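Every protein chain of the complex appears in place save one, which is left out.
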Amino acid sequence: MHPALSIILFTTLSGAGFGLCFWVGLLGSGLHAYQVALTGFASIGLASAGLLCSVFHLRRPSRAWRAFSQWRSSWLSREALIAPASLAMLAAFVAATALEHSAAATLGWIAAPVALLAVFATSMIYTQLKAVAAWHTMRTPLLFLAYAISSGFYFMLAMLGLAKLTMPQHGGGPVVPDGLLVFLATTLAPAAFLVQYLWWRRRDAVGFGKSSAESATGLGNPGSVRMLEPPHTGANYLTSEMGYVVARRHAAKLRWISAIVGAAVPAILCLWAGISIAGQPALSWLAAIAHLLGAGIARWLFFAEARHTVMLYYQ
Amino acid sequence: MNIDCQTKSPHVSDEVRKTTCYMCACRCGIDVHVRDGRVRYIQGNRDHPVNRGVLCAKGSAGMLHLESPARLQSPLMRTGPRGAGEFREVSWDEALDTACAWLGEIRSKDPRKLAFYTGRDQSQSLTAWWAQQFGTPNYASHGGFCSVNMAAAGIYSIGGSFWEFAQPDWERTRLLLLFGVAEDHDSNPIKLGLSALRRRGARIVSINPVRTGYSAIADTWLGVTPGADGLLVLSLVRELLRSGRVDSDFLRRHTNAGWLVVDGEGESAGLFARDEEGNPLVVDGSSGKLANAAAPGAVPLLAASVDMPDGSRASTVFSRMAAKYLDNRYAPETVAPRTGVSASAIRGLAAELARTAFDETIELPVPWTDVHGNTHPTTVGRPVAIHAMRGISAHGNGFQTCRSLHLLQMLLGAVDCPGGTRFKAPYPKPVELHPRPSGFSGCDTPLAGPPLGYPLGPDDLLVDAHGNPQRLDKAYSWEAPMAGHGMLHAAIPNAAAGDPYPVDVMFLYMANMAWNSSMNTPAAIEALTARGEDGAYRIPKLIVADAFNSETTSYADLVLPDTTYLERHDCISLLDRPIGEPDLIADAVRQPVVELTRNVRPFQDVLIEIGGRLKLPGFVTSGDKPRWRDYAHYMVTREVVPGIGPLAGWRGRNGDRTGRGEPNPQQLEKYVEAGCFWSQEIPSEARFFKNLNRDYQEWAVNLGLLPRPAPFQLQIYSEPLRRFQLAAEGFGERQPPDELRQRIREKFDPFPIWYDAAGDAAGDYPLHAITQRPMAMYHSWGSHNPWLRQLHADNSLYVPGPVCDAAQLTDGCWAWLESPIARIKVRVKRMEAVNGQTVWSWNAVAKRPRAWGLSQGAPESRKSFLLNHVISDLLPEQPDGCRWSNSDPITGQAAWFDLRVSIRRADDTEECAYPQFTLQGLPPGLEDGPPELRYGEEWT
Partner (left out) sequence: MTSLPDKTDSKLGLVIDLDICVGCQACVVNCKAWNTGGYGSALSDSQPYGDNPEGAWLNRVHGYEVDSGSGAATIVHFPKSCLHCDDAPCVTVCPTGASIKRSEDGIVLVDESKCMGCGLCAWACPYGAREMDPSAGVMKKCTLCVDRIYNENLPAVDREPACVRTCPTNARHFGDLSDPDSSVSKLVAERDGQDLMPEQSTRPVNKYLMPRERQGIDQLAEPDFSLAELADPTPSGVLAWIDRALDRL
């Protein structure tokens, strides 16, 4: 599939944003209002930036509002509804925290799973596509959720570091035991890539799923089918959109790069910083950005390596 | 849910105007939906006999012709060097004054200095007559390049050819053999017919090196090696003869199989034995005596050898034929290696032919009466049909190969019978009824007859006292005695070489002769731009008439811009190529369906005006005033002979006559009312065996198709060929040049023969290279159409899998394709369903950069190729040092399918075809095409 930048940015940034949202909602009640505000706005900003990127993928963005209408059948429509709802809830949580409202904690605990639901909805846009066998697996939501949770976590660390830097008086880490924090910081990124590895394993085996040039044309009984003449000599929308091919060698290299940048670098940085990670803005930002970059590369591959059944007609 | 996104009955068009398509030579009826003065949609005309409602890709895309940025906008005079495309716009007055000044001068001094060549012209009865009245023999159209072998072999053998002159009896055929059928001629009728055959379960056998298109749906595909079809057919002939599975009754009655041929040597050897009146003689089976072959009641013996009254000995055509073809050289085992078809397949096909012809015989309850007055209570048919086209024709042995096909048909009795290949009126006609070619008569003098015709022997050649060619293209000389259609491909090289003489004006219409309508493109370009010692072009004046900025246009000194087919009147006349069916006769017209918005004029109007300005006899009234306002006026009022004109329908003052009748001033209106065509059913008793069918002969004479009843026997043995052979043996006054004697002796065999025109398979060039026209394209003028070019914007060379493996060629790689004269760089596509010694590609895709309104970097220029670059105008040198035209030695048909090549992987990685040509300039008034097309947006 064509790895459109808008879609890669959309899924990675919004994934990180909703992941952050999740963490803020989950742990926010133990944080200072300033920290909540900073992390909360960051999550809303990241997710909104991602959602905004998705609009660039539309040929007629002025009609994007219609995407709220088909929640009964369409995952894209569901995502369009859940995403702003999730952000609104987080905003309410941030506001409640700032106002020291009693419902703040409850709001946070509701906002956290809704954020994951938004990520799940995003992932289902791809998971539901039977025509792309690599995507059509429950490993795909798992993958999206794993990246969301991990990148959200690193951004939380980074934002807390920023909070400490800007208002040291409100310092203090999240209400998680230090050991757990270090454990999470050193394992979440590798864990996300472990899911990614499992996803890749399946992807490499699944090909076009049950479909083949023979089933696509009905002509394989008996025999093999090979395209002699394409319908048109030039490219077309289908071949540009769904015929993207990345060389196997190239892809393998990119997988390594994504894993090193996205898993090894953050893990090592966090390990190195140890329990002081939350208080090291530079290191935590580096870890967050490295992880996001690695996830971005992996997301590029998610599209670029996926093969659509329509290409069976062009083989 | 019930959602209508718009009304159920949206407005379609303001008006449907019917006319005739010209996106190829098929001539289908079309319904043009016109909305707001533009074409909304084109569909096939359901009532039309040619296409019965269907329409191909080309016809469907016709409306984009009216959007083409390549449409010429006004007359042009060249300002830069030839080929640069630099012009200035001139008025029509200036353009016509110039043309008439050039033409008028040579007409009074030497009309031969005009060479007038037309391409896929469908107004040949006008253009040929214009040339005749001008007085130049140097006229021809596209046939010599395309399919004259087919046309001539048919006319000399059975009175008409396949092509558009006959078609399989789609409703009754049980077995159809398709030989080298290209998909452009009669394209929709063939598709309709194949579909009908499929539905009926009739068997289709395709004999073709490539299994695409029609071959793909054939029950059986025989991947014959190019140029070997004739050998395959003669092997079938042998098998049928060997097993006695031939239609002896048909052979006796309908062919010259029983005619006696004089044996021995001497001036009449090999000619028919004739009585004192000149009638061919047979041995009458009942009396055992000699009899006039045409006499009623004579039933000739097929196998006879007799002493003649003059002491000579004569034997029948059949006896000679059997002796000739029973030879082991035609045995399936012998021919299998060269044909690429296994001996068992050849035997199987022979068996299938015989079984179908004789065990599935059709007997229609239709009585018919022969010209002797015998009424046959039923019509018996052999349901085997053959159709063939350019794959047979464009070889140096194409004429004799076509003759072989006709021989096979005759042996099976499958000519013009139910289930066989059936003629379309006005065919069949004996060759004697066609004109002989007319040569130069003098200055300011018309030719005595049409410039093209069919010679019956050396006396009809157009050669001077020394045997030198009289025509520029050397048609009807000893080099191409039975040229039939002239030799378009020889005109430019000969004119540039001044061989046999220089010309002053070359006038080209609708022929892309500087590009793919040449044998060798670089040579044609060189010839058009060659200069003499004085610095002047060797072809001094070049007039080109075309609707588009073609490659050839850029070489013109004067451009006369034509309209598209949707903007003019035209006629599809019975005087040209018939559009009817075996059961009905038809002709058609075109009418303008949209308004003309450019300063261009229909070429036929212009030609008529030039004729008037030059005061060509016939083109002016007795008062020297132009006789016709325009072509529409000509179509209605021109009479070839009194009562017969271009259009056969609604003749007579009141429009109540057909075929013969006075001109009817309302005739064109009648055609338009009727959907732009006229048709009439042929009476049921006149539909079969027309060569000997009394009712047909009478009907045809009444309608003006025949000047008089002209029954004839089909010619297994061709006496005109023998006359040329006799000359080569030294008999007769007109003698061929010595260097041609052997060739004529060998090739002008009065029986069909096969010889290898493509050369020996061994050697440096082991592969055959051929082209096919894609079904969605017809010549360059359609292939620049934005919709059609998306289908084929570049071409690859299809290479058999084993050849790919041996040469390490992979899909998409570039390779050098080399012939003895040149090499080209092509992209490779692997293919299995192709003859193992054959590479091929789609033709007419490649274009010169920026010609035809396309961009400089268009794939047509960057990634496409023509095989023409590696085809030679001339054959390799003979032992005596002579080099002959790369043409059939009998008809002069361009032999571009005899190409031999080698292939190897290209080392360089540049993704670009070779050769690349220089950029063609844009004439004034033309602009680059728009960046996007949203055709019809205003109606959505």
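In this document, chain identifiers A and B correspond to the written order of the chains, with residue numbering beginning at 1 in each.
Keep in mind that, in the parts below, a residue touches a chain if its C-beta (ideal position, glycine included) is under 8 Å from a C-beta of that chain, and two chains touch if they have at least 3 such contacts.
Here the structure is a predicted model, which means the values were calculated and not measured.
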item: Chain not shown: contacting residue from B:A101, B:A295 or B:A323; value: B:A323
item: For chain B, residues in touch with the removed chain; value: 1-3, 5-6, 8-12, 35, 40-44, 46, 51, 53-58, 60-61, 63, 69, 183, 187-188, 191-192, 194-195, 198-199, 205, 211-223, 239, 241-246, 248, 302-305, 318-319, 322-323, 326, 342, 344-345, 347-349, 351-352, 354-355, 775-776, 784, 786-791, 793, 831-833, 853-855, 857-859, 862, 928-937, 939-940
item: Sites on chain A contacted by the missing partner chain, in the whole complex; value: 1, 57-64, 66-67, 69-70, 72-77, 80, 125, 128-132, 209-211, 213, 215-232, 234-238, 241-242, 308-310, 313-314
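The definition used in the following text is that only the chains that are shown with their structure count from here on.
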item: Centre-to-centre distance between chain B and chain A (centres being mean Cα positions), rounded to whole Å; value: 66
item: Chain B-touching residues of chain A, taken from the complex the two chains share; value: 228, 231-234
item: Chain A-facing residues of chain B, complex; value: 790-795, 829, 831, 833, 859
